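Yeah, one chain of the complex is gone here, protein chain that is, but the others are all in their spots.
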Amino acid sequence: MTPRVHANPAFPWSHVIGFALSIVFTLIAFFAVTGHALAHRPLLAVILVLAALQILVQLIFFMHVGQDQKPRYHLWLFGVAMFFFVVFVVSSIWIMTFNTPMS
Amino acid sequence: MAVMMEEVLPKQAGPSRTGDNGPVRLELSTADGATKIFGFWMFLVSDVLLFASLFATYVVIYTHTADGPTAAHLFGHDTAGFLAETLALLTSSFTCGLATWEMHQGRAGRLKMWMGITILLGLVFLGLEITEFRDFVGQGATMQASAFLSGFYTLVGTHGAHVTMGVLWMSLILYQLARFGLNAVTARKFFIVGLYWHFLDIVWVLIFTVVYLTGVM
Amino acid sequence: MGDGLANTAGHFFVTGDPLIIGSDVAIVLVSLGIVFVLTYFKKWKWLWREWLTTVDHKKIAIMYLLAAILMLFRGGVDAELMRTQLALPNMKFLSPEHYDQIFTTHGTIMILFMAMPFIFAMFNAVVPLQIGARDVAFPYLNAISFWLFFFGALLFNLSFVIGGSPDAGWTSYPPLTELQFDPGVGENYYLLALSISGIGTIATGVNFIATIIKMRAPGMTLMKMPLFTWAVLGTCIIILFVFPVLSVALALLLIDRLFGAHFFTMMYGGNPMQFINLFWIWGHPEVYIAVLPAFGIYSEVVSTFSQKKIFGYKSMVASIMAITIIGNLTWVHHFFTMGAGPAVNTFFSISTMAVAIPTGVKVFNWLMTMYRGRITLSLPMMWALAFIPNFALAGATGVWLAEAPTDYQYHNSYFLVAHFHQALIGGVVYGMLAGMYYWWPKMFGFKLKEKYGKWAFWFFNVGFYVCFMPQYILGLMGMQRRMYTYPADMHWTGLNFVSTIGAYLMGIGFLFIAVQIIHSLLHMEKDLTGDPWGGRTLEWALPSPPPHYNFAVIPHVTARDEWWERKRRGEQDAFLPRPEAIHDIHMPKNSGVPFLMGLCFFIAGFGFTFGWMVVGALGLLGVLACLAHRSLDQHPDHDIPAEEVRRTEAALGRL
Partner (left out) sequence: MHRSSRWKSITALMAGVGAALLTAGCGEEIRVFQPAGPVARSELQLIWLQMGLTAVVIIPVILLLAWIVIRYRNKPGNRAVYQPDFAESRTLEFIWWAIPIVIVGILGGVTLHKTYALAQSPQPDKTPLKIEVMSLNWKWLFFYPDQKIATVNYAEIPTDRPVQFVLTANGPMNAFWVPNLGGMQYTMPGMATSLWLQADQAGEYYGHGGNFTGPGFTQMQFRVVAKPESDFEAWVRQVANGAPDMSRGEYDKLVQPGTLGELSFSSYPDGIFEQTVMDEGGKYMEHDRKMLENMMSHS
C-alpha cells in the first residue's frame, strides 16, 4: 500500500490542501448562516454536512487515518464511537421532546 | 522518503517492527510506541462519548433560556468573534500537522518551531474564548442565569479546558524535545499530543456548527 | 465560606444513631489495629514496596479482590440491616433517614465498589496470562486505575462517618438530589467518589483493550482467544462508550450543586429528565459491563469442568459482540413510565428484548458444552451450574419488564428489585465467586478447601431463592421499593418475613466463605502443579503463582485451547523455557506516583465535597504534578537480566 499523504516529501501538499478545505468549509457554513442563504431546515442540513466533511478532513489530512498500520481496530472503534455520538445526541432529542399523542 | 530510523534512534525501547506499508514511521517504530498510540486512540474514543453527552444535554436544554439571553441574542452580537476563534484553531491544527510532517522528515528544529506556533495559536484561541466569556458575563449571561447558559458554558468550557491541557501538555513535550532530542520516545509523545490537538479541532467544528451557527440561524 | 464552615463543623461528624457510632468505633479500632500490626511486625516498608507501589497486574488483581470482598461485606451488612427493618411492619429498627442512606450506599457500593473491582480483579489476574503477555499494555496506568478506585471507594465510605451518607438512591435522580431538596454533603460524596473511580474505570477500559489487541502472543489470532478474554474485550468497549456519559451526568449535577447552574433544577429551565437519560445511557450498559466478564468466566469453567471444548465458539463471540453493541441501545426501558410516547417506548422495548437473543444463544451453548462431556462438581462448577436456572429466570423477568405496557405495572416495585438481584447475584456474584474459586490457586498458589465452600454454596443459593422469590410476588401485590416500612394491613408481612430469613441465610453463606478462606490459609495446601483443574488455556501452563514476568519465553500459540491440545498430544514440555531462548526481560519499574495521584484525587474530592474550593483545587494541582512527573520520567522501565530469569525458572523447576 502506498502512503497517500507523504508521497512528496518536498512539500506538505496534503496538509495545505486539508487546511484550505477546512477554511473553505468553515467560511461557506458561516456565510450561508449569516447571509440566511437558505430556509431553516435545508440550512441546518447543509451546515451539518459541512461539519461532517470538516471532521473527515481532520481525520484524513491531519490525523492520517488512511495510513496507519493494519489492522485498524482503532478506527473501527472510533467509527463506532462517532456512531454512538450521533445516536446519543439524536435520541436525547427524540426522547426529551415527549411526542405524546394528545387526545 | 522517510528518515532512517537509526539516525534518530540512539536506543529504542522494544523490538522494532517493519510495517507492511513501507518504511516505518518513527513514532510507530517500537512496539511500545504503537501500543501507546493505539491506547491513545482508545482514550479519544472515550472523549468522543464525553462530548456526546455534553452535546446531548446542550441540544435538549438550549432553548430553556428562562427569560434570559437567547443563543441568537448572545452569539448574534459578535459573529466575528467566534469566526476568529474557529480560524485560530483550524490554523493551529494545520501548524500542528506541519510539525508532524517536519518530524517525519527528521527536522527537529522546524518541528519545534511549528510546535511553538501551534502553542501560540492555542493561546490566541483561549484568549479569544476568555474575552468572549467575559463579554457575555458582563451582559449578565452567567452560568447561573439559565439552563441554556449552564449548558453553553459547560460544553464550550470543557472544550476550552481540553485546549488548556493541550497547551500545557504540548509545552511539556516541547521542553522534552529540546532537552532529549528527537527519538522514538519523544516522537511518539509528540505524535500523541498532535492527535489530541487535531481531535480538539473536530470537537470545535461541532461546537461551531451546533452551538454558534445554529444559535444565530 | 466562613459561615458554611461553622455550619458544616456542627454536622461534620455524624452523631446520634447508635448503629453509626458503633460503626465509627469499629472503623477506628480496625484502623488502629492495622497500624499496630504493621508497626509491630515492621511491615510498613514491605507494604509500600510490595503493594502500594506495585505495577504488577497480579498484585493489583489481589488488591482488587480484597477490596471487592470487603465491599461485599459492607454492602451485605447494609442489606441485612434493611431486611431486618423490613421483616415486620412498622418496625422502628431504622429511622427513615437512616434507611434511605442505607439502601443508597448498599446499591452504590454493590455495583460500583463491589462488582466493578471484582471484575477488575479477574481481568487483572487472568487476561495477561491467558493471552501470553508479561503484563498489561500500560502497567503504570493500571496502578493509577486501582488507586483511583481505591480512593474513590474510601471517599464514599467516609461519608458514613464524616458528614453523612447520600440518601437518594444509587440512581440519584434530580431534582431530589439538587440543593433545594438535599442540602447536605452526602450527595457530593456520591458524585465525587463515583467520578474519581469512574476515571480509573475508563483507564482500565483503555488498558485492557490495548492489552488484548496489541499484546497477544504470536499465533493467537482473535478467533483463537479464550472466551473470557473476549468477554473482557466486549466489557471494555462498553466501558469506553458509556463511562464517559456517567462522568458527564455526575459532573453536571455537581456543577448544579457547587456552582448554582441549572442543568437539572426545576427552576430556570433545568431539565431533570436529562440526568435520568444520561444516567441510564450508562446505567443499563453497566449491568452488561458487570455480567459479560461473568459470562466469560462461565465459559471457561463450564468447558474445563466438562472436559470438553466450548460449544459454538463463533456464536459465543458473536453474541458477546452483539450484547456489547445492542446493550447500548436499550437504556430507556428504565423510564418507560416517563411517558416519552409510544414510538419511543416501543423502539426501546424491542431493542431490550433483542438482547435476550444473543444471551439465549450463550445459555444453550453452555448446556451443549456440558452435553456429552464429563462434569466434575467442583466449587467453581457448582456456582456456574447454579447460575443457569437463576439467570434464566432473571432474564425471563427482564424480558417481562422490557415490554413497556407491563413495565407500567412492574416498575419500581419489588418485582423489579427481585429481577435485578437475580441478575446481579445469580449472574454477577455467582460468576465472580466461580472465577475466584477457579483462579484462586493461580493467584495465590494454594487451593481453597472445598468443605466450607460447599456449605457456603448451599446457604447462599438456597438463601437466595428464599430471599428474592417472595419479592417478585410482593411487587405484584403493590409493594414499592425504597419504602422504609409498610402498614400491617397490606398482607405483605409474611412474604417480607420469609425474605428476611433468606437474607440471613445468605449472610451465613458469606460467613462460610470467610471461614473457608481463613481455614485454607491456616492449613495451606500448595498448588505445585500450576494446573490443578486440568485447565485448557495458557495461564495453566505457568507455575502458581507465576513469576512476576509471567512467561520467561513468550509462547507460540497454534490452537484455541492451546494448553489442553498440547497436553493431549503429550507436549506440555513445549511450554518449558529453553535456557538459550531466555533473554533480558523488559519490565516497568514500581512507582509510588499512582498512589500519590489517587491521594491527590482523594484530597480534591474531599475538598469539593465540603465546598472547600481551595483544597479541591490544590488536590487537582497535585494530580497535574503527578502527570507531569510521569511525562518527564525518561526511564520508567528496567531490564531483568536473562541470568536472573534463568535462576528464577530453575528455582521453579522449569529448566
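Going by the order they are written in, the chains are A, B and C; count residues from 1 in each one.
Here, a residue touches a chain if its C-beta (ideal position, glycine included) is under 8 Å from a C-beta of that chain, and two chains touch if they have at least 3 such contacts.
As the structure is a computational prediction, the values presented were derived from the model and not from experiment.
A.B. asks: Using the touch definition from the top, which of C:Lys42, C:Arg372, C:His523 or C:His635 touches the missing chain?
C.D. replies: Of all options in C:Lys42, C:Arg372, C:His523 or C:His635, contact with the hidden chain holds for C:Arg372.
A.B. asks: Which of these touches the unseen chain: C:Ser145, C:Asn345, C:Ser544 or C:Ser591?
C.D. replies: Checking the options C:Ser145, C:Asn345, C:Ser544 or C:Ser591, the one contacting the hidden chain is C:Asn345.
A.B. asks: With respect to the chain omitted from the figure, which of C:Gly152, C:Gly270 or C:Gly530 is a touching residue?
C.D. replies: Here the residue in touch with the unshown chain is C:Gly270.
A.B. asks: Going by the contact rule already stated, which one of C:His411, C:Lys447 or C:Arg566 would touch the omitted chain in the full complex?
C.D. replies: Hidden-chain contact among the options goes to C:His411.
A.B. asks: Touching the hidden chain in the complete assembly: which of C:Leu158, C:Leu385, C:Ile513 or C:Ile603 does that?
C.D. replies: Selected residue, touching the omitted chain: C:Leu385.
A.B. asks: If the missing chain were put back, which residues of subunit C would it touch?
C.D. replies: 96-97, 100, 167-169, 173-176, 181-182, 266-267, 269-273, 306-313, 315, 335, 337-339, 341-342, 345-346, 349-350, 353-354, 356-357, 360-361, 363-365, 367-377, 385, 388-389, 392-393, 395-396, 399-400, 403-409, 411-413, 462, 465-466, 469-470, 473, 476-478, 480-487, 490-492, 494-495, 498
Methods note: only the chains that are shown with their structure count from here on.
A.B. asks: Does A-C or B-C have the larger number of C-beta pairs in contact?
C.D. replies: Of the two interfaces, A-C and B-C, more C-beta pairs touch across B-C.
A.B. asks: Once you find the CA centre of subunit A and the CA centre of subunit C, what distance in Å lies between them?
C.D. replies: Distance between chain centres: 37 Å.
A.B. asks: Could you grab the centroid distance between subunit B and subunit C? Build each centroid from C-alpha atoms only and quote it in angstrom.
C.D. replies: 34
A.B. asks: Going through subunit C residue by residue, note those that touch at least 2 other chains and give them in order.
C.D. replies: 209, 213, 240-241, 245, 271, 274, 277, 281
A.B. asks: List, in ascending order, every residue of subunit B touching at least 2 other chains.
C.D. replies: 34, 38, 42, 45, 49, 52-53, 56-57, 60
A.B. asks: What does subunit B use to touch subunit C in their complex?
C.D. replies: Residue list for subunit B touching subunit C: 13-14, 31, 34-36, 38-39, 42-43, 45-47, 49-50, 52-54, 56-57, 60-61, 64-66, 143-148, 150-151, 153-154, 168-169, 172-173, 176, 180, 185, 189.
A.B. asks: Please output the residues of subunit A touching subunit B within their complex, sorted ascending.
C.D. replies: Within the complex, subunit A contacts subunit B at residues 1-3, 6, 9, 12, 15-16, 18-19, 22-23, 26, 29-30, 33-34, 40, 43-44, 47-48, 50-51, 54-55, 58-59, 61-63, 67, 69-70, 73-75, 77-78, 81-82, 84-85, 88-89, 92-93, 96.
A.B. asks: Which of the residues in subunit C come into contact with subunit B in the complex?
C.D. replies: Subunit C residues touching subunit B: 137-138, 141, 202, 205-207, 209-210, 213-215, 240-245, 247-249, 251-252, 255-256, 259-263, 265, 267-271, 274, 277-278, 281, 586, 624, 628, 631-632, 634, 637.
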